[in-house]
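Removed from the display is one protein chain of the complex; every other protein chain stays in position.
Letters A and B mark the chains as written, and numbering starts fresh at 1 in each.
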Amino acid sequence: MQDVLTSVKWFEPELILTGVLLLVVLVDSTLAAWRNVAARVLTVGGLLLALVRVVELRGVSGEIFSGMAVVDPLASFFKALLIGASLLVILAFTFRNSRELHGLGQGEFYALMLAVTISNVLMATANDLAMLYLALEMVSITSYVMVAYMKGDRMSNEASLKYILFGAVSTGTMLYGLSLLYGLTGNTSLPAIRDFLAAGLTDANRLAVYAIALLVFAGFGFKTAAVPFHFWCPDVYQGAPTPVTAFLSVAPKAAGFAIMMRFFYQGLATPRAGPWDLVGTIDWARVLILVSVLTMTVGNVAALTQTNMKRLLAYSSIAHAGYIMMGVVALSQNGARALMIYLLAYLVMNLGAFLVVTLVHLHEGTFDLRDYPGLYRRSPFLTLAMAVFLLSLMGIPPLVGFMGKLYVFAAIVERGPSYFWYAAVGAVNAAIAAYYYARILKTMIIDTPPAEKPPLRLAFADATWVSLLLAANVLPLLWWARIEASLSLYAGR
Amino acid sequence: MSAEAAVFYLFAAVTVASGAVVVLARSLIYSAFALLFTFFGVAGLYVLLGADFLAATQLLIYVGGILVLLLFGVMLTHKLYDLDLRSEVTQFLPGIIVATGLILILASPVRWPLDLRGLMFRTQWAVGAGRPPAATTAEIGQLFMGRYLLPFEAASILLLVALMGAAMIVRRRKDA
Partner (left out) sequence: MIALQHYLAVSAVLFSLGMLGILTRRNAVNVLMGVELVLNSANLNLVAFSRFGPGNLQGQLFAVFVIVIAAAEVAVALAIVLTLYRLRRTPNLDEADILRG
């Protein structure tokens, strides 16, 4: 009983979100005229409150609910990141500035956002195979519904069907791997699994561990959109309403990396200062390097020929998953910190780019890059903002995207000469990526439009959120030493 | 052959044979009904394994819920007078190769002349004292309220979302 009470105290952010979720569902069912405003206010307030509680609880560390979940610095960071991502998406993308969501029911959208946030957080803190699988499926199932939010729209529904079938197969495969892992170790708790593997393995069992790793990676790969589990990504990103696309490209991906880190952090490695030892002499890193290299290359090469902005950003987000995975592969405290920095940077730059795409769609009704020429003359501010977001995605100093790349590459190079080629492949990929980001810039600024169109006027709220995201891409450099120090704490240094 | 073995082989045969029909039948209706037998076969194996609660859950949710949903799916996506509800097959040969490969990797029984046993036979699983068949329901109930409290409550959020989402998706738009 005492355990449950302590757990509840440490579980407050999630409880707040759950309470608000139920309230939103209730408010939405009143059918009163004020229900949309009330649902929005409740959601934003609930997310803010949860974020505050997460920050207040950042010092605590331990297992909760009989070891089902865990509260530690890594979990606290991801909780804050995931709740923050939901908050940003809800504030910056509204039913007014998204042409696709316009006129659709709002209460359900906020309820789904809250539900997916709770699931994301549960995923980032899961400490038991049953909890891990449940949280992963909760994120997936809620995402399927969000993708299909445009009810009468064929594209939205097709995207959702592809997502759901691909997701069901990947997570089913993962479940088969998890069941074998339980059979091998006799336990579903991650720390117990680590203890078992650390005790040493026979040759026959090592083979089983490799097979299990392969099966389980199907689920992680699906969540982070890593090659070869990325096929759903372009279609889903293109078909889903843009605010949902923006959300899917940051939050569930971050949660996927959180659970991947947790699997290494608590399932397969002994964290300590410097490079971590892998337990049971299983060389996971080699497999992950291959996946990471393939992911960034496939994403970047496929992005070269895209003309639909949502598809282009989808491939770019696949490529970024490859870079982020470098932080996992480094398997050290510095790697963990680099992963956190990259995810934070990716959050503000990717959401920024998607916000500009949404605003152009609101005014022009198009996602096609071929309709972007002349944007520079029609809205210098929007063009400037997009330029900063794209340069940040490219990794140009002194923007946050550069800092993300700098830290992951540093964490890799630190591992020694045998990792240099991997860093080199990453660098070549960054160069390829620069080409298609630059192509967008050229289209917006240099290309001449077929016909002169009137200036594009932004609503005040939209301009504010674009400016805030712009600032988030530039200003962190001013307080970098402080940010680095506090993130080091979260990485457990 | 002991009685236990006889019952095991009966249920195993039902499961595998009907599973094959699910996958290979040309008609969706045949597949759906074969799936009924697969679920029954697996429930029988659960009983043999001493998982009485799970066997009942399997019958209630899989047969009573999921299978009925799938049948609705079959019926509603075809015209009623459309008698042969055919489901087309693509890439049959690659599929067969992959499936055969999987069976061999996982459960190849070959030991002689070369040790080519599949993963399932080769690995030393965590075999322990085991759990003699006994009623599990009470214990499972206690675990739901104890060790598994968090997933138990989280699952209720999942069900709420699924219910809300499915209703939202199927409801027609007012302006449509």
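The rule we apply is simple: contacts are C-beta pairs under 8 Å (C-beta built on N, C-alpha and C of every residue); 3 or more make two chains touch, one makes a residue touch a chain.
The shown structure was predicted, so the numbers you read here are calculated from the model rather than taken from an experiment.
The residue from A:Leu74, A:Leu101, A:Val116 or A:Leu134 that touches the chain not shown here is A:Leu134.
Summary of contacts with the chain left out: across A:Val8, A:Leu91 or A:Leu161, the touching residue is A:Leu161. By the touch rule set out above, subunit A reaches the unshown chain at residues 129-130, 133-134, 137, 140-141, 144-145, 148, 151-152, 154-155, 157-162, 164-165, 168-169, 172-173, 175-176, 178-180, 182-183, 186-188, 234-235, 238-239, 306, 308, 311. By the touch definition given at the top, subunit B reaches the unshown chain through residues 2, 4-5, 8, 12, 15-16, 19-20, 22-23, 28, 31-32, 35, 38-39, 42, 45-46, 48-51, 53-54, 57-58, 61-62, 65-66, 69-70, 72-74, 76-78, 87-92, 94-96, 98-100, 102-103, 106-107, 109, 118, 120-121, 125-131, 133, 136, 139-140, 143-144, 148, 151, 155, 158-159, 161-163, 165-167, 169-170.
The definition used in the following text is that only the chains that are shown with their structure count from here on.
One simple way to say how far apart two chains are is to compare their mean CA positions; for subunit A and subunit B this gives 32 Å. Contact residues of subunit A toward subunit B in the complex are 4, 7, 18, 21, 25, 64-69, 103, 105, 108, 111-112, 115, 118-119, 122, 128, 130-131, 134-135, 137-138, 141-142, 144-145, 148, 151-152, 157, 160, 180, 183-187, 196, 202, 204-205, 207-208, 211. Per the touch definition, subunit B reaches subunit A in the complex via residues 105, 119, 122-126, 128, 146-151, 154-155, 157-158, 160-162, 164-166, 168-169, 171-173, 175-176.
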